[in-house]
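One protein chain omitted, others in place.
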Amino acid sequence: MSAVIELHDVVALYGSHPALAGATLRVNRGEIIVVRGPNGAGKSSLLRLCAGLVAPSRGTAVVLDHDLSVDRDRVGKRVGLLGQRNGLFLDLSAAENVQFWGQLSGASAAEMSEAMQRMGITNSLATRRVGSMSTGQRKRVALACLVTRRAELWLLDEPHSGLDASGRDELDEVLRQAANAGATIVLASHESERAERLGARVVSMSGGQVVS
Amino acid sequence: MNSLGTGGVAWHVAMKDLRIEWRGRVVINQVLPFAALVMVAFAFALDSDAVLQRTAGGLVWLATMFSTFLIVQRSYAADVDDGALESLRAAGIDMQGVFLGKSLAVMVELFLLQCVLVLVGFVLYDVQMSLSGWGMLLVTMVGATLGLGFVGVLYGGLIAGAGYRETLLPLLVLPVVAPVLLAATRATESAIGVSGLTIADGWPWVGILFVFAGIFGLGGLLSFDSVVEG
Amino acid sequence: MNSTPRTEPARVGTPATRVFGLLAVLFLGWVVVGGLFITPADAIQGDSVRIMYVHVPTAWVAYLAFIVTAIASAGYLFGKRHSLGFDRVAGASAEVGVLFMALTLMSGSLWGRLTWGTFWQWDPRLTTTAFLFVTYLGYLAVRGLGGTPERRAKRSAILALLAVLEIPLVHFSVLLWRSLHQEASVLSSDGDVKLDDLMLFTLLVGVLGFTALYGWLVSHRQRILTMRDIEEAKGIDLAISERIAEGSVR
Partner (left out) sequence: MKDVGFIALTYVVTFGAIIAIVARTLITGSRLSKKIPDQDKPWI
């Protein structure tokens, strides 16, 4: 299996503080991996690094065959980072949001409607304003945007937070499907019971390092 | 991955912004009445046809400039609310395209707004104009719209990256667009023929408008990526 | 001026800044004494020429400060190492520039009241100066927006370079604007000043003194900005370690 993420002893700074202090991690294609750890352990920084938003100041970091210390600007196109905010336009409908992102990445109309179908965004939900949707529905719209963008690597920061039990199960189902379809998914989370349901590998972070 | 070039990105971003505006109709329902109100207020305050006719050009441009602030703020509010601008940048979307697209959308709104303001101004202040005067006014409107749009989007992006501060935009943009205000006012005055000015007097000012737009359009293209990142 | 070295308890000053401080005190002392009491009144302007001894040097320093800000910003943006030192010099220089520009506008309008009979004249130079002042107020406001020092540096450096684009445009358009209606005739009294040797000497001393003061202020304020960044970074480190501690308890 080919590696999608290959980090070796990576240090990344936030200001003068090391947000990552020698992190080493390997993630294979099609894998779902849950990164666990307390607040401030470096989970978000790990995701931001993999998305090409933070430069590694030491160590080697290769994501989707791009060496991050050389061309991290080009990783962003192939990666979908979903943080605390969804990056949606609240005044537009779900379908319009998906359409916007799809058009920017050259997706066909069929691809867009398929992406929405996979995320369970159907008829009435599709035409609703995103601003009037629940947290879980917004997450699904954001994920549909990732699908239309054909993001190969999904980096999700606490995607389960703010969702109720059924919303969490739905999300897990969606993620499993996406992984089957070939996406590689890295989830940051501070709860571990989701990992089992997802059939995911779990690694733990602490003090800016991957400890297990 | 057949992602779009700058032009394609610009087009889709502009369509998206215009669609959001059409949904909310903030420009139509709030900015336009505000600008028209400013002009009516001037008519009341100055209360003299002779003075009004002489200052009509300036009043239109003053109202336009204030409206620019509102339109630009509105344009970025939609992008910043849920972190969409950050996402665009993180997804490696061509930021020059985003700059051009946002500028285009702002300019379309601004131009339509100006058309209404000019009509309001002419009715309220009873201004007469020749055919070539109308021609010059039209060119002036285009030039001023380009300049105001580029500067507004560029400086708006600068503060959008840092968590939007509404009060900061006028402070930053006002001194920058002063040349646009002056040039557009003088050009409009020549178009109307105020205080002995002729059409020929106006062309240098129109030239300034386009030079200004060119400089800040180029400046925006070159720096927008870094501007939004900060 | 209490910028003498001995008032320095805690090592912000260095021998170089002390030289600047000392020169500033000596020269500006002469400006006050000489400018107010020793130099003669001007034949045409009368005593109002005394305002020139502070007005002209502060204007010079204000422009110098903004040029330094622009150059330092370019140094930050185009330098290979993106050294924050450049950014802090740019910021310190803009702070001092805004102060001096405010003083220039103040003394200029008082002088204008005496000479032209009006506090403000919309002539090209005054108008450009006023816009420059507002521009740099905005620059300082943007510096205060927060974020990491790197972000602040990049954002404000771009802003400073945009100001370099803006100022000539403003100046040129105001110039053209005024020339259409009225010649800036009032300003011609500016050129009527016949300075004798002592007056010229005082003006020169003023320029040197205020420039020395500028050097002193910028080096001190730039060091203060450095220390602020360090202090803030410590605060962030503390907040992060608190968050980690709090996280591991749970």
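General observations
Chains: A, B and C, in written order; residue numbering restarts at 1 for each.
Keep in mind that, in the parts below, contacts are C-beta pairs under 8 Å (C-beta built on N, C-alpha and C of every residue); 3 or more make two chains touch, one makes a residue touch a chain.
Just so you know, these numbers come straight off a predicted model, no measurement behind them.
Displayed chains that the missing chain touches over the full complex: C (touch as defined at the top).
Only one of C:103, C:142 or C:208 touches the absent chain when the whole complex is considered: C:103.
Remark: the residues of chain C touching the chain excluded from display are 1-3, 7-12, 14, 28, 32, 35-36, 41, 46-48, 50-51, 54-55, 58, 85, 99, 102-103, 106-107, 110-111, 113-114, 213, 216-217, 219-221, 223-224, 226-228, 230-231.
In this section, only the chains that are shown with their structure count from here on.
Set against the C-alpha centre of chain A, every other chain centre is closer than that of C. Nearest to the global CA centroid, when each chain is reduced to the mean of its CA atoms, is chain B.
Centre to centre, using the average C-alpha position, chain A and chain C are separated by 48 Å. Centres computed as Cα averages put chain A at a distance of 38 Å from chain B.
If you check the complex, the residues on chain B that touch chain C are 154, 158-159, 161-163, 165, 168, 171-172, 174-176, 178-179, 182-183, 186, 197, 201, 204-205, 208, 211-212, 215-216, 219, 223, 226-227, 229-230. Contact residues of chain B toward chain A in the complex are 1-4, 8-9, 12, 16, 19-20, 23-24, 78-79, 81-84, 86-93. Those residues of chain A that touch chain B in the shared complex are 51-53, 73-81, 83, 85-92, 96, 100-101, 103-106, 129-130, 149-150.
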